[in-house]
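Below is one structure; the comments refer to it alone.
== chain A ==
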Amino acid sequence: MRLLKKSPTFNLGKLAAGVTAASAMVLALGANTVQAKKFDGVTVNVMTFTGPQIAEPLQRHAPEFKALTGATINIITVPFSDLYTKLLTDFATGTNSVDAAVFAPQWVVDYADPGYLQDISANVAKDKALEESDISPFFRSFSTQYKGKTYLLTLDGDFHMIYYRTDVLKEAGLAPPNTWDEYLAIAKAVNGQDMNGDGKPDYGSCISKKRNAQAYWAVMSIAGGYLQSQGTSQGAFFDTKDMKPLVNNDAFAAALHIYKETSKYAPADEINLDVGDTRGLFTAGRCALTIDWGDVGTLAIDPNSSKVIDKVGAAMLPGSTKVLNRDTGKLETCTATSCPHAVDGINRAPYAAFGGWSGGINAAADDKVKQAAYEYFSYVSQPAQSNKDVTIGATGFNPYRLSQFNNMQGWLDAGMSKEAAENYLGAIKDSLNSPNMLLDLRIPKNQNYQQVVLDTALARYLAGEIDVNQTMETIEEGWDELNEELGKAEQLELYKATLGL
Partner candidate 1 sequence: MSIKLTGIRKSYGSTEVVKGVDLEIAEGQFLVLLGPSGCGKTTLLRIVAGLESATQGEVYIQGQEVTNVLPKYRDIAMVFQSYALYPHMSVMQNIGYPLLLRKVPKEERDEAVLKAAQAVHLEPYLQRYPKQLSGGQRQRVALARAMVRRPKLFLMDEPLSNLDAQLRSQMRAELKHLQKKLAVTTVYVTHDQIEAMTLADKVAVINQGVVQQLAPPREIYNDPANLFVAGFVGSPRMNFIRGAIKQGIFSSRSCEFLCPKMADQSAAVLGVRPEDISIVAGEGQIRAAIYSIELTGDETIVTCSIDDEQTSAQIVVRMPADFESQIGEVVSVKITSKRVYLFDAQSQLRLRADGEGEVL
Partner candidate 2 sequence: MSLMNKSLWQRLSEPKDLQSMSPLKKIFTYSILFVWSFVVLFPLYWLFVTSFKLPIQVSDGPFYIPFIDFEPSLHAWKYIFIDLGQDTLRPYLNSIIIASISTVLAVFIGSMSAYALTRIEYKPKLGSIVGFIGIVALVVYLTVTVGMQWQLSLSIGVALFVVFVLAFSRYFTRALGNNDILFWIISQRIMPPVVSVLPIYIMFQQLGLLDTHFALIVTYMAVNLPIVVWLMRDFFAKIPVDLEESAMLDGASRMRVFLTIYLPLAKPGLAATTMLVLILSWNEYLLALFLSTADAQTMPLMVAAQNATRGPQWWYMSVLIVVMVVPVLIAAGFIGRLINKGQLAGAVKG
């Protein structure tokens, strides 16, 4: 803008700025009695995706935080699909217009490795108000740490569960599904019934299958039970021996088959539904089953949009009675050795898809700004704020603190019935406590593995362009190519690290 400074209009602008500054000073003098605060004059630009979810609570807490500390929190929002690139471009080109951001913990590898993110291990250790021990261990470690250091603060707990319509299943005399075959059977049995009293037939199952959206998480939720049986550290994406993708075997084929089969009991345009659409359908009472994150639980009690208040049950992701033998690539029936964590012969691997929105701080920001940013995230995450936020559907925040699972009162205040709350929180607790939890992929360029290769192949599979075997070959080939490109050994090392090996 230096070029423009000579122009008279710019001088006018300067004059105006001067006047504003002067009047601001007068105001400040008038308000002299107020004590100077820690972060007076500090402005923190926090980027996240456009609300109301996630952005809404962040915006709501900003004035409170300013009153407390004097720091101005400026929430900048961009569309979800552009957040990753936008942040990366900002960091990588040294623009650094963003001081802190709330994003997916999966991305931490891409951001932390080149040193864009601030290591906040020390802050967390000192921070009493945060009550870190109250945060569920999974969200404390997977969602925040990378290579042993803490880079993020958890604001939200996310993993996949299934939701079912208690009334519909009860009427049909069916129990919630334990295996994916049961899931299909239920979907088939209730499909075509009128589930919301509008006289129109509704659907057995609604799963977001839209391309470039959230489809690739759902397929891993199905595949998890077939792929991973030896506990969290076994991993379900690659063989930890040689980084061989686990996508071309009978287990994955079975998952693909089920994934496509659910479409038979789904809306015709399921292939074009993203998770927002399926949530809308489910809360409008049009689906009996769905796979989703914790959000559905709170959205279902929102009287503005929900027709299924107190008619929703949540459960851990179903599993399988057969699991993959990684040596042969074939499915084998569960035994005590092959499925040490199986219950009633059913192996489940609840999928920590996405992992929950977390806040990270730009390492290149000023120290004072970094400090303010940390304290802001801490403030939002503290039980006083968070325990209320997680019960509101519009926040997009899902429970991640032990106190949130154990203290029922907040949920009852939010309008859930006791039964529903127990069921909902129980499902979350069960998933979180599972020793066979399936971790999301968190190696460099995981976006390319999942959002590009896996997602595109799935979309083509659903569209009928390629069959099961071609799909699996395509994914394997694509992942192998990425491995080669990025260095197979390094990727394997990092993959093992995320699994705690």
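Note that a contact is a pair of C-beta atoms (placed from the backbone, for glycine too) under 8 Å apart; a residue touches a chain by one contact, two chains touch by 3 or more; residues count from 1.
Keep in mind how these were chosen: all candidates are chains of the complex that A comes from, given by their letters.
Quantities reported herein were computed from a predicted structural model and do not represent experimental measurements.
Student: Scan 1 or 2 and return whichever one touches chain A in the complex.
Tutor: 2
Student: Can you list the chain A residues touching candidate 2 in their complex?
Tutor: By the definition above, chain A touches candidate 2 via 1-2, 4, 45, 47, 49-53, 74, 76-80, 82, 86, 89-90, 93-95, 97-98, 198, 274-277, 279-281, 283-284, 295, 299, 304-305, 307, 396.
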